[in-house]
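Structure, as structure tokens:
Missing here: one protein chain of the complex. Every other protein chain is in place.
On to chain A.
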Amino acid sequence: MKISVNWLKEYIPVTHTVEEMADKVSLTGIESGPVNLGEELTNLVVGHITSITPHPDSDHLKVCQVDVGEDTDIQIVCGAPNVAEGQYVIVALHGAHLPDGIKIKRGKLRGQESNGMICGLDEVGVPAKYMPKEFENGIYVFDEPQTPGAEVYDLLGLKDKMVDMDITPNRADTLGMRGAAWEIGATYDEKPTFKQPELDNSKISDSQDVTAEVTEKELVPDYLLRELKGIKVGKSPLWMQRRLWNQNIRPVNSVVDAANYVMIEYGQPIQAYDLDKLQTKAITVKLAHNGDKLDLADETKVLDKNDLVIAAGDQILGLAGVMNGSVAAVDENTTNVLLEAGVFDGASVRKAAQRHDLRGDDSNRFEKGVDNGIVDEALVRATQLVDQFTEAKEISNVITGNFTKAEPTVIKGDFSHINHLMGLNLSNDEITKILKRLGFEVAAAGDALTVTIPTRRWDMSIEADVVEEVNRIYGYENLPNTLPAGMETRGGYSKKREFSNKLRNILLGAGLDEVINFSLLSKQDVEDFNTIQTEYTKLLHPMTEDHEYLRNSLIPGLVRNVAYNQARKNNDIGIFEQARIFDRPTDQDRPNEVEYISGAVSGNVVADSWNTEAQQADFYYVKGLVEEMLAFTNSDAEFTFVATDEYDNLHPGQTAKVLANGQVIGFIGKLHPNYQKAHAVAETFVFELNIDLLFGLNKKNVKAQSAPKYPSISRDLAILVEKDVENGQLVADIFANGGKYLRDVNIFDVYQGKNLKPNHKSLGYHLEFLNPNDTLTDEEVEKAFTLVKDSLVQKFNVEIR
């Protein structure tokens, strides 16, 4: 809420600029900014139109002689439809500056001299939607005679200075001028003074027309009404109008304006109804029936049984705490009025306002809470103002639908504990003084402290709240910087995080960049890579179809990154992501969160350069990355790669599952050509590994061994074998038959093509034998080598070459 300094001065002395105040209030209480209205405005004065003649060359223009306080009247040509002789108006003199950089200059309009401009309110800075409707299509006209030539700024609040307080939900006590005065006053150690509103007792009558009943008492702790009879509705005084439009409230008439004014003054929303428009005089606050209708000025809302309404019989007057209907609106013909001050349950108001898209000044206050202690006083104030403006003949007593006596909150605490929590050592007197500045009552008994909180600070309920008040008013800038001084603790990452960091480092070392993608994917994405065969997990209310499901694979995100980069000519891409996927078993609502590490490589892995030849990414490059990660798991598991054509969007001939002791822990594969095309990526190879499973594997028990002292003996083996026989099968067989000294088998040649038997391939292996404890003999090696060859011939029908 914007706190006008001129208004604030009614309650506390103000000696600082709004800039200083906003700064100080921000640091001690509520985030605030300075507002200086109309700084650019100049040369705007009151003008009195002494005569008007038609413009000789125009149907709509008029030539006005205007008294602007100078020796002679000035001539101004004006096109406003409502301009008339005798009016007191806003005149922008020659040289005047208006909002948006507009400058007024003397000149001629269709041949007639014009020495300025007669202005509408919107032309001098009051937003059109907040100015009185009657001036919407014309110039502004003062209700009362003013002094010609006098500046108009103060009359119209055009240069008001304000502190705009951006409150947090707990500080709704400052959504009224009086609350704001308490807060700003505490900041400057100034105690605000308020005038107690009083009614003209001679007008108070014991008779009343209406009755009030509240059926939902727990939702409506307070519901008070007063009738005013024989009123004459007119316009509210200018001082009130200018305060309202500067609060972004449009002045309507003297009754409605008074009600709105009291809301700003006290923070307590007030409603007004035309008594004579009520269907019955029995007012009830109750839950609506499904299908009840609330007629607003420009639309009709259909209500349901959750909506709390104000009703007169079957007639719905308003949605309680949210908005009144037009059915009993007060207008210029109203002679009897009913004023209402109620307190409505915040949650109920919040939901209703959301349901019907009607959030506004009233609901904003009820949602966050209002001061239960001033409901009756606010109603008195509204009644007083309406009476003052409309000269009521008769005023009723309070008609009570429900009333809950507001009690101050009593908080008990200890001076020492409060100091403790602040990390300060303030004296009891100092703490007491600060709390008194806030208008709290303090009783001290030794270390014990009892603070009595007025109802206007309903956010205060426990000792910690007192700590905050003392600390902020004392000044956070006066806090020392200390560190927690308790027992030493050993910090660090979890073992699993250290493990996954190790895997990340391998990929970083191999030159892959790390990416971070969104966890929420489209339906298509989760269907595309459901390799873990999980149930999908879907948001109840997604924002877009692109982010509707929890990811079950990191691959779709990585493919999107490859596509994004390749579309920007970053053709050679190696990226990885370490993050969670969501795996939901059929019988579970909550998905398991599983850590994965996945990557995608596309284009060249070694660039073409003056001294290197380009090397394209392929299955084996990615397999190398995966194998190195597996090596760094320090696991004693047996890792195997098994060809698979199970995954729809991977190449059926270039994809392998990765297994640890027979359990699938991930895969490596080339994207299916159709998938690549659909996603606009070049040939791309991907992998995915389940970190949780890898982390759970048994660790190797590494015992150091000296480097071998004896020389190794090697044999080369060249074979011709059918094309479909896998290297893995052959190597396993070689090891199975190579005896205990066979230490290593390396494939050094794979050849398919010309000069070979059809459907065959030629393979070359290098076998290395080593006895760590003795010199091997050629005879021993030859014996083992023969066994290897014999087995290969027998089992795989190979030809030894």
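The definition used in the following text is that contacts are C-beta pairs under 8 Å (C-beta built on N, C-alpha and C of every residue); 3 or more make two chains touch, one makes a residue touch a chain; residues count from 1.
We adopt the following convention: contacts and distances are computed from a predicted model.
Visitor: Looking only at the UniProt record of the hidden chain, which name from "ABC-2 type transport system ATP-binding protein", "ABC-type dipeptide transporter", "L-lactate dehydrogenase" or "Phenylalanine--tRNA ligase alpha subunit" is the right one?
Guide: Its UniProt record gives the name "Phenylalanine--tRNA ligase alpha subunit".
Visitor: Using the touch definition up top, pick the residue from A:V410, A:L508, A:A680 or A:A736 that touches the left-out chain.
Guide: Here the residue in touch with the unshown chain is A:L508.
Visitor: Have a look at A:T72, A:T482 or A:N773 and name the one touching the chain we're not showing.
Guide: With A:T72, A:T482 or A:N773 as choices, the missing chain is touched by A:T482.
Visitor: Over the whole complex, note the residues of chain A touching the chain we left out.
Guide: Residues touching the hidden chain, for chain A, are 26-31, 168-171, 346-347, 350-351, 367-368, 417, 420-424, 462-465, 467-468, 471-472, 476-477, 479-494, 497, 504, 507-520, 537-543, 547, 550, 561, 564-565, 568, 570, 573-576, 579-580, 582, 589-591, 593, 606-607, 609-612.
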